[in-house]
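First, the structure itself, so that you have it in front of you.
Here the complex is missing a single protein chain, while all its other protein chains stay put.
As written, the chain order gives the labels A, B and C, with residue 1 at the start of each chain.
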Amino acid sequence: MHMEKSTDLRKQARSAFIRSSAFQRLILIAVLVLLYGFFYLASPSFRKYTTLVQICSNMYYTLLMAIGVTFPLITGGNDLSMGTGLICYSLIGSYLMRIYGWPLWAAILITIGMGVAMGAVNGFGVAKLDIPPFIMTLASMMFCRGMGSILTGGFSGTWPDGAEPGAEFRNVFRLIVKTDTGRMPVPLGMIWMILLVIIMSLVLNKTRVGRYTIAIGSNKEALKLSGVNVLKWHIFAYMICGLFTGFAAVTYAATFSNITPGQGAGFELNAIGAAIIGGTAMTGGSGSVFGTFLGVLLISLLQVGLPFIGLNADWQLLITGGILLGAVTIDKMRNGK
Amino acid sequence: MGEVILTMKGIDKSFPGVHALDHVDFEVRSGEVHALMGENGAGKSTLMKVLTGIYTKDAGTITFEGKEVEFHNPREAQQAGIVIVHQELNMMGHLTVAQNIFIGREPRRGLFINDSAMNDEAKKLFAQLGIEINPKETMSSLTVAKQQMCEIAKAISHDAKVIIFDEPTAALTDAEIDQLFVIIRDLRAKGYGIVYISHRMDEIKKITDRVSVMRDGQYIGTLVTEECTKEEIIDMMVGRVIYEEPKTESHCPPDAPVVLKVEHLNAGRMVQDVSFELHRGEILGFAGLVGAGRTETARALFGADPKQSGDIWINGKKVSINSPKDAVEAGISYLSEDRKRFGIVLKKSITENSTLATLKNFTRGMFINKPKEAEVTQKYVDALKTKTPGIDQLVMNLSGGNQQKVVIAKWLVNDSQIMIFDEPTRGIDVGAKQEIYELMTRLAASGKAIIMISSELAEILRMSDRIIVMCEGRKTGEFDIAEATQEKIMSAATRDIDMQNRKPVQEGEAS
Amino acid sequence: MKKLVALVLALVMVLGLTAAFADDYHFEIVSKGFQSTYWQAVLKGATEEVEKINAEGKDKITMNFVGPDSESDVAQQVQQFTSALNAAPAAIGFAAVDQNAFNDLLKEALEKKIPIIGFDSGVPGAPEGAVYANASTNNYVAGTVAAEGMWEKIVARIEAAPGTVRIGEVNQDATGESVTQRGLGFIDKIIELAAAKGWKVAVIGNEFYVNGVKGEKAAEADAKIIIEAKVPAQSTVELCANEASVLLNEDDLISVFGSNQVAAEGVVAADKNLFKCGTGDDTVIAVGFDSGATLKAAIREGVMYGAVTQSPVGIGKVTIDLLLASAKGEPVADTDTGCAFYTLENIDTPEIADNLYD
Partner (left out) sequence: MKDLLNRFKSLKLVRIMGFNRVVLIGVIIVLCLIFQVLSAVLNHGNVFLTYARFTSAMNYGYFIGFLALGVTFVIATGGIDFSVGPVMFCAALISGYCFNNYGFPMWVSLIMCPLIGMVFGTVGGFFVSYLHLPSFITSLALMQIAKGVGSIFTKTQNVSWPGSSDPGGWYRSLSNLDITVGGQRVNIPTGLIILIVVAILCSIVLNKTKAGRYMICLGANREAVRLSGVDTRRWEMLAYVICGTLAGFAAIFYVGCYTTVQPVKGDTFNNEAIAACVMGGTSMAGGLASILGTVIGSFIIAIMQEGILSMGFNIAFQYSLTALILLGAVIADVMSRRRRN
């Protein structure tokens, strides 16, 4: 860690463009285009509009987590509790609806609320008790993994679906329009996602939350000396992550029906991986929401695309692993050792 | 000089085991530059930290603009109008200049930060200071000097009444220092009260109106700069006069064999075509201003940083050094100027640090021979008079001087014939300094070849048998001690720049 | 010293307790899963049966029902089974994730004379005499049932079809005993039925299923029917959905089978974008397995044509009965808890509805 910090100045001294994360994003976009083109040529059925929809609806919850985790990552931290947390929250949400007959909106609020709360806990542990972020969130990850089924007694939940009342909330993510040729799905969710990406990049670059998030990652001591209440903003960064995990939980429940406890471990790794691919540095201080967006797009494109070219499932793992390594290596090359 | 705006009376502060401030008095008038001097550990920085609310005082009163004040955090102090330009610049490298200046009090439009307004504000500030800096640049892409200018701009933007400069010139080139002084004088004219902490006598003479001196956490006294001499101040600082007699002639026999020969060494911008020879038993001083490329030369020679070209001979044998490993095996050792980061492993014991470079000599098969290790460590602890309860003491619990001794011990254990001392006495108090000097002399006498990089001209003149001067990455002069004078060295160190307002660059407090 | 004393005291106390808590019959049930609605249904059946028997008052039964996180976690289940053995119960109900992992433990049970009752997929290939009886669904048969149910709906269309037609199959993995059996049962049955019509069938996709088929396979070129078996990278709904959407994008696809709840839900999820599935003549005939809110909804909306349900509740009940009998030393015999194909027509008939769960 502290080696990176020490060479920071020399890093920055290098040519501005290569250094700029814009460059990394450019590479990423190029890769995306190439990959899409490749799939496009390789498989006729991939060309269908519906495949695009598939790619979109496949990425919603990962994207939300990734946007969230971008903030802790920029502070130089991490959040491993997202995956199991996501399942835990949406599970409890559905439990309240099914068993206690809570209304949908209340369940949604609780689900998101729990996310924020867990974020606050993580933030407190990291910022106040200065527990290494990795350990703190590892602990809350294990905690969530158990908590879901402890509270619901091993019940596996479903959110309203099909004809049930409240099932409409799924239309928030997928609108069906009738055309003369038949029905056509419109990935409404994508619009919200893009909206969120825009909003969060604004938050990151144009508000105090974002400004101090970057500052914490860049030089926490300096920020303290400037008389900023570091503790508050540091916790805030984790709460944002929690909030988006909450969103992700709802989205997950909306796009897939059945939520099984004990699942979800590993979701967060995709999200973190995506953020890193998007050019957010593990050392903190720099990162961009748009980059994260591209990162998730890449992963989703792979997950959906690879089956189309008849590549056996297990190769997908190999390739995603390879791409992750590649991305970080490029990043290193850019910034020098 | 205006009326008194800040008075500190009987300030007392203790840390576990240390009585850092012992009833210190200090005052600042508006429109004066008030120097605060003292050896390292005299309590200068502590006093200022108490003033700016980073530490809370145990006893005493602070009166600012007539009313007694008590700051609990830097914020309160800033708001009251007391700001500090820190010695280790506290900036956030990833943010832009303007963002740094206004961190914590960004102008906002609704929810959003109004960056354009911020940039304009920053522009105004720089105009006011007469500096050319683009507020939109990222902080880390600026030179140290410019970063410091930003710090000053930040200070003024707090519409401060008292500005504290803590070792402002430690890392500046002379041209930059001059520019800084212009600004400081301008601030004084505008009626700011300025506290100026520094070691550099001539700076004090040049820029300050009054000098207050501290020693061992106590307030010694205040003098008016014009009316006092360097010597008086030094006496007050060290409590005793120490003689730093320059060497008159080389102690190294003329026929001493060449141990190290470097030819056409190139490593980046800071090391350009450097060539020199080093003889057995010789102390070769590397003089020059901060940032002249001496440390870079040493690091390149030692293999710590990659080099583009250059040949190195040791005892007439050509060697290729691409990593510190090669260097150490070739019998070179390097004592970095930044001990904590590059010298020692703070979390580990004296023993572990002492044998770090030479562990292979302390192994039976693959196992470490702990008794032997302990024995040797103890030997050097005694030899160097390292003050420690025991050899298992963690290095982080030792004072700067003793830490330096541990580093030296590490290399002595390695018994390398060529030793590079980079700022060997930085951040070390007078007593320990003396010991280090004697030690180096003894080492040279015992036949080691020593390169000493120092920014303190007195040190160079006192220790070296031969002096190499560098400037902007080039070797610009080489003198035998007999013929070397301050003027010659300085002119080489600053090349064509005119000699009038020149002064030697001296040691800066280690961070 | 103090600690020691405390420890001794605690032990004494505890041993006292243990005496006080002995029951007539205590059964340990180690299920294959715990946290899916299917297993909850099995648990429900078992609990009801236990309460019923205790209510009758002849015998006093207690039961401890455990199962691993996911239906593939061998380590957890071994630990649970060992723990069950150590609890020295009157009998153990057991559904093995992977029977190879349990041979030694089953032998140990045999030595300890603890009766084992297999349920759900049972404990195939267990050492002689260890398993007293099975209350299990024959998954291979269940697969064939799905095939038959689907066949009658699609046979006409295959006849009508000019070229080859494609039948898709989504399996959550190629490792789970029951899933693989169903998958293979389905494929074999299709081949058999096709053979009766004189059609050749090609099987492509995941190697395991391709190689596992008993019936004889034709080359893709000269086949009338192509069966494509898909397996996702990991057994989650979303990844199943990705595989399913690949199938649904094939223009010659006429039907698809999701061989368990997750896979079937994957198919439904994928169709949410593609609208290929339905019960009409131009739509893809989707057949699922087990139930759950999603599948039931899908069938009611006519997205999914039908599904095969086992009788989880029934399995639970029967298992308890067998456990009790074996514990008493009475002779017990295997019971096939059976399975049934259901569509919109019969979904509400009692014999089906009772076995469906949310």
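Operating definition for what follows: a contact is a pair of C-beta atoms (placed from the backbone, for glycine too) under 8 Å apart; a residue touches a chain by one contact, two chains touch by 3 or more.
As the structure is a prediction and not an experimental result, all values here were calculated from the model.
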Neighbouring shown chains of the undisplayed chain, as defined at the top: A, B, C
Residue among B:359, B:445 or B:482 touching the omitted chain: B:359
Among A:56, A:147, A:190 or A:297, residue touching the chain not depicted: A:147
Chain B, residues in touch with the chain not shown (by the definition above): 302, 304, 323-325, 327-329, 334, 336, 341-348, 352, 356-357, 359-360, 363, 366-368, 370, 410, 414
Residues belonging to chain A that touch the chain removed from view: 1-3, 6, 78, 125, 129-132, 134-136, 138-143, 145-150, 153-154, 261-262, 265-266, 269, 272-273, 276, 282-283, 312-322, 324-325, 328-329, 332, 337
Footprint left on chain C by the chain that the document does not show: 3, 6-7, 10-11, 13-14, 17-23, 26, 34, 62, 64, 66, 68-69, 72-76, 78-80, 82-83, 85-87, 98, 100-104, 107, 111, 173-175, 206-208, 231, 233-234
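Here is the rule we go by: only the chains that are shown with their structure count from here on.
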Any chain that touches chain B and chain A: none
Innermost chain, taking as reference the mean of every protein Cα atom displayed: A
Cα-centroid distance, chain A relative to chain B, in whole angstrom: 45
Set of chain B residues in contact with two or more other chains: none
Touch list for chain B against partner chain A, complex: 54, 73-76, 78, 86, 90-95, 99, 103-104, 106, 108, 111-113, 115, 138, 140-141, 341
List of chain A residues in touch with chain C within their complex: 45-46, 48, 50-51, 53-54, 57-58, 98, 149, 154-156, 158, 161-164, 174, 182-183, 185, 255-258, 260-263, 303-304, 307-308, 312-314, 316-317
Chain B contact footprint on chain A (complex, rising order): 2, 6, 8-9, 11-13, 16, 202, 206-208, 211, 214-215, 217-219, 221-228, 285-286
